[in-house]
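Everything below concerns the one structure shown next.
Of the protein chains in this complex, all but one are displayed in their positions.
== chain A ==
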Amino acid sequence: MAECHPVGFQWVMEAKARGARVYHVDPRFTRTSALADRHLPIRAGSDIVLLGALINHVLENELDFREYVLAYTNAATIVSEDFRDTEDLDGLFSGWDAETATYDPRSWAYESTGEQPSAEQAEGGRRDADAAGSDTFGAGGPAAPPSPSTDPTLTHPRCVYQIVKRHFARYTPELVERLCGIPRDGFAELAEAVTANSGRERTTAWVYSVGWTQHTVGAQYIRTASILQLLLGNMGRPGGGILALRGHASIQGSTDIPTLFNILPGYLDMPHAGRHRGLDHYLELEGGATGFWGNRRSYLVSLLKAWWGEAATEENDFCFGHLPRMTGDHGHYTTVMGQIDGTVKGYFVVGENPAVGSSGGRAQRLGLANLDWLVVRDLALVETATFWLDGPELETGELRTEDIGTEVFFLPAASHVEKEGTFTNTQRLLQWREKALDPPGDCRSELWFYYHLGKLLRKRMTDDEIDRPVRELTWDYPEHGVHREPSAEAVLREIGGVGPDGRALSSSTQLRPDGSTTCGCWIYCGVYADEVNQAARRRPRGEQSAVALEWGWAWPANRRILYNRASADPEGRPWSERKAYVWWDAERGEWTGDDVPDCEIGKPPGYVPPEGAHAQDALAGTDPFIMQSDGKGWLYVPAGLVDGPLPAHYEPHESPVANPLYAQRANPARRTYHRPESPYNAPDGRFPYVLTTYRLTEHHTAGAMSRPLAYLAELQPELFCEVSPQLAGEVGLDNGGWATIVTSRAVVEARVLVTGRMRPLRVGGEVVHQVGLPYHWGWGGGGLVTGDVANDLTPLVLDPNVYIQEGKAMTCDVRPGRRPRGRAALELLERYRHG
């Protein structure tokens, strides 16, 4: 965190100054480690063992926050007797179908109470495995029956509490030592710190980044942390939570308003050809009837009205048929394979640099080289725009410029100070940026580009039916200035929603299912409340409370801590004075506190839903997790995950060690691409070391925004690999010299940094060496400094829930000296691939 989010890290240091204990779990020793109370070096890819052992420690010693667990989680819920655990089936859960390599989750369900099974359970697991279905549960959660059978004594052998306890019983400190390489005293100290700092008076927070997500079990890493935090009562409370530190200025915004294939704004599913007939059928399948997600007709109809305006009517399903349909995985890596195979003809790349920044760089470039046309928009001439002129495949002779048919348009982009608009930061906070000056030359904003491209395309549309969605699209924003820049505020107002009276809406609870409201992203509803750009608010920090509700605007409804109803006990009183945040004011008959309460403000804690209630009315006054259909935090997930209702430790796809827990070595549901452009390392001695990649403070992602800057290029001028003195001795590497790192995908050279900050770990009785590689360099990109592309080494193997690649744990070999050039590099690769 100190390395990649340094200014955010000041708050960790503030907490430490006030007595907080800070533990840093990371394969390498960094600036964060230097400032933490203790650094626990871990083998990349083994975190579920560590977190699972903490869960085991909590349950074995009955250290869970029992009142919180009973009231706010599904601990007491009874699970179907058909469920079988990985502990019973040697690494598989019940429902595995080896032929399709997917789970049928029907046996994971809660014990039947006669209620309708959820769509997930009725349809089976292919529903989620196909098209990253689990991804959409970020805001909603899949449907679960609102009132299942429970055992509040938590002793029923099939209640969630007991199932979780049995599941993690083998995750012991000994296993942590054996698999993670963390010594027992280190684990004991961490376990004591975490449990001593949880409960009524104290909270513990977990902070993570892509070190937890870029794994074939990435979603389950976060799930394991969720179980721990729910057991300890650390969710929805100040100083608690599981905090994702995201790496791009508006990566949160581009997920909420997704430039992603499988979702529409506000985490509504993209419709699927095989599963959804019309609007009603779609709404029936996509979530439960209870909880706030039960209002999804209002959310979706308001979106369709924002997009197709007058053309969207009750009679035509509000133009639901204008939405294109998915038929499976249309994600980034599958798209690249489509380019190589010739089905994808045209490609827009805007503010991203896949030739350097995406896994399997060679496959990326071979895809670019097989397009009809490519549009690249960026500040500098990134490698994705110049691969045909100077890409590494020209050096090896795999490609020749004269043979590459791709037509390339490079359009220079406006910088962040040359346009106005909002970024959504990592805590869901929208902050409006004022425009400082006009962009130079041909530089334009993406707002300008897409708006004017859309206008040009509308001129090219015909009366043909296929052109109707473009013809009928609402595409008319006020234009300003000499460049005819569209108004970003007008776009933000459309996103924020407008009511039947033509006035901006203030809350998503005002959205209607009848087409009388419009809203481009229901979770952002209210960002333009009172016709004021709420994201532009800038009351100085000294003039308001620490929660700073008048600085920017956070979705939803300007809440700063999600699910903060859980900061109060079931009766609505703060768990303790120290941790008071929001509470029920019985006199005024409403919730109040330091933040916007994350519940219906007038719903008393004693509210019991009537039989057959719908949406939020079906949630009790004690239910804090209001987007879930049952209002509970889920220790056990009866539906919605592709690879199991509980996290289990699987080794990375490429790992130097076996899985001592299960015969099933890696996540059985992981997504693989068996392609010659990006083969996998053989599981034998050819690739004996663990390789992990990361960022440096002085550079940003693939380097397009840092390598061309003199200050930053000077601070970190060269690609290097970090190795321990022991590994350097074993391989024959000299500090400051060169090393060649090899996987079956690529051969990369880097300067050697021999450092005690990388420590060999003893794993299962064997010494495992790890190699660390920052990934900021490329061969060009306007960079003042250049270097080989670290991402060329990484495999194309994905988490099955969200399709994120395993970039943080793989195997490699390391050789002394510089890499071979030209064809010799290919020959070396061939020797590694075929032994």
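Things worth noting here:
Just so we're on the same page, a residue touches a chain if its C-beta (ideal position, glycine included) is under 8 Å from a C-beta of that chain, and two chains touch if they have at least 3 such contacts; residues count from 1.
The rule is simple: contacts and distances are computed from a predicted model.
The UniProt record for the undisplayed chain lists the protein name "Dehydrogenase", from the options "Lactate utilization protein C", "L-serine deaminase", "Dehydrogenase" or "Acyl-homoserine-lactone acylase".
From the options A:H248, A:R762 or A:R815, the residue with contact to the unseen chain in the full assembly is A:H248. Although one chain is not drawn, the whole complex shows that of A:K16, A:R38, A:R84 or A:H416 it is A:H416 that touches it.
Interface note: of A:T216, A:S358 or A:S508, the residue touching the hidden chain in the full complex is A:S358. The chain not shown here is touched by just one of A:G95, A:G331, A:G644 or A:P795, and that residue is A:G331.
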